[in-house]
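The structure's right below; bear with me while I get my questions together.
Chains shown are a subset, placed as in the full complex.
Chains: A and B, in written order; residue numbering restarts at 1 for each.
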Amino acid sequence: MKDSRATILIYSPDQPGLVAAVTDFICVNGGNIIQLEQHVDKQEDIFFMRVEWDITKFLIPKDKIGEYFQTMYANKFEMTFRLYFNDYTPKMAVFVSKMSHCLFDILARYTAGEWNVEIPLIISNHEDLRWVAERFGIEYQVIKITKENKDEMEAKQKALLKEKGVDFIVLARYMQILTDEFIKEYPNKIINIHHSFLPAFVGAKPYHAAYERGVKIIGATSHYVTTELDAGPIIEQDITRISHRDSISDLVRKGQDLEKIVLSHGIEYHINRRVLVYKNKTILFS
Amino acid sequence: MKDSRATILIYSPDQPGLVAAVTDFICVNGGNIIQLEQHVDKQEDIFFMRVEWDITKFLIPKDKIGEYFQTMYANKFEMTFRLYFNDYTPKMAVFVSKMSHCLFDILARYTAGEWNVEIPLIISNHEDLRWVAERFGIEYQVIKITKENKDEMEAKQKALLKEKGVDFIVLARYMQILTDEFIKEYPNKIINIHHSFLPAFVGAKPYHAAYERGVKIIGATSHYVTTELDAGPIIEQDITRISHRDSISDLVRKGQDLEKIVLSHGIEYHINRRVLVYKNKTILFS
């Protein structure tokens, strides 16, 4: 059986004694620290911390930990924090369009049990990948979005997401731009894969742009979606070398291998509660 | 003793028979091909080729090869070509400012005999690196450029370059923007190092911009200088991973290791006649 664990992500104005305070809270109450990482952004003077601890013998009951921490520490040190428990399995929806490489990579990991996640729903604007969803036994809903019906269709999407209890969304080459309203309902909870090393080649057709510019390296970027296009907090990036011999279709092919890995790594960081977003940047706890 | 070699770089509209024609020219006349690489850009329908061959027993005298090739092949196939011989040592000027890392890397390679090049001159707008030049016994000229005297000072630079017979220029973190007039006199003969993976973070202070954007990868780019800032043909790029733990000064420090290697590799490609520029992109023969 898995042990019972809590994970806390914290940020606050920096000051002496923060690490000591948090670790004291855990130790004094019978917790055992499994992993601790802290970081101070000297430029912003902000303190960041992630602690994962064994709560099997923790004196404070699970549903009271947040309240106690708020009362005794968070108020005093102006901490913003989030608390997670490893006995909850987050629910993730995948939005796709016509390309299958990212979806396959996600489902292969999902099926192999790599991630502590549940996928109750795949949403698409096309029928193309229904067969993939069916092979993996996952519900596939086609919601055809046009310029005219966008608000209505997004309402339908949101209803589905709510019904399924979805915690976060992955855009696995979804190719549609979400409305600001939609995005605002899922702050730092929509992960997108962009097929360039951002901030280079924002927007449509980045491989064409990379080809035109004659770069020697192409990349992919997974990031949280914000209302500014391709400008949200970056989670993960990776690159591969190309040459003058590569046509645009070579870039697309080579890039797809990057996209699927970079997206899956981004998802993994998110699922494992290793990402803390502050001012449009991510702290990635290792 | 080194053997006697010629290198030809060619491009032309694509059509059948081009490789056969060029290799035939070499073989029939007693040359021995040492290296051949060709590439067809299917998008542009342009043929590119680099051939290096031993001319020790070549029937056509060295100073006639260009003329013969023009008459017999280039006219017929609409080829544009450049011809180089390995008994000529190109002359390279280095422009620097205050930072020493690229200059040191260049001079270390130069002194160790890594490159077939001569460095008759280092030009700077500051006195700071004179001692480096002196340690390596290379002439160091300070030409202080201001907004007011730019034309006059560039005239002085050009006079010096001419006097020394300089073939190409390396901007080793020179930090000054050259005038269009200057650039036009050295087409595809000025190599710059930009401290980002272009086209991301064009212009001043790319590490600051990278820090602000929260990228997980930083890069460096060596490219030929054109009149559009940081938009010239890219020769080489490389990257390194960073994290939220890296401050701007960490990025600067880590980036400098990229800059010096990427610049030196760009220089090496140029010296070895392995770069062909076509429509603002480079063909890099390996």
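In this text, a contact is a pair of C-beta atoms (placed from the backbone, for glycine too) under 8 Å apart; a residue touches a chain by one contact, two chains touch by 3 or more.
Everything numeric in this text was worked out from a predicted model, so none of it was measured.
Trainee: Whole complex: how many copies, 2 being shown?
Mentor: My count for the entire complex in this file is 4 copies.
Just so we're on the same page, only the chains that are shown with their structure count from here on.
Trainee: Between subunit A and subunit B, what is the gap in Å from one C-alpha centre to the other?
Mentor: 42
Trainee: Okay, in this complex, where on subunit A does subunit B touch?
Mentor: Per the touch definition, subunit A meets subunit B at residues 39, 41-43, 48, 197-201, 213-217, 219, 233-239, 243-245, 247-248, 280-284.
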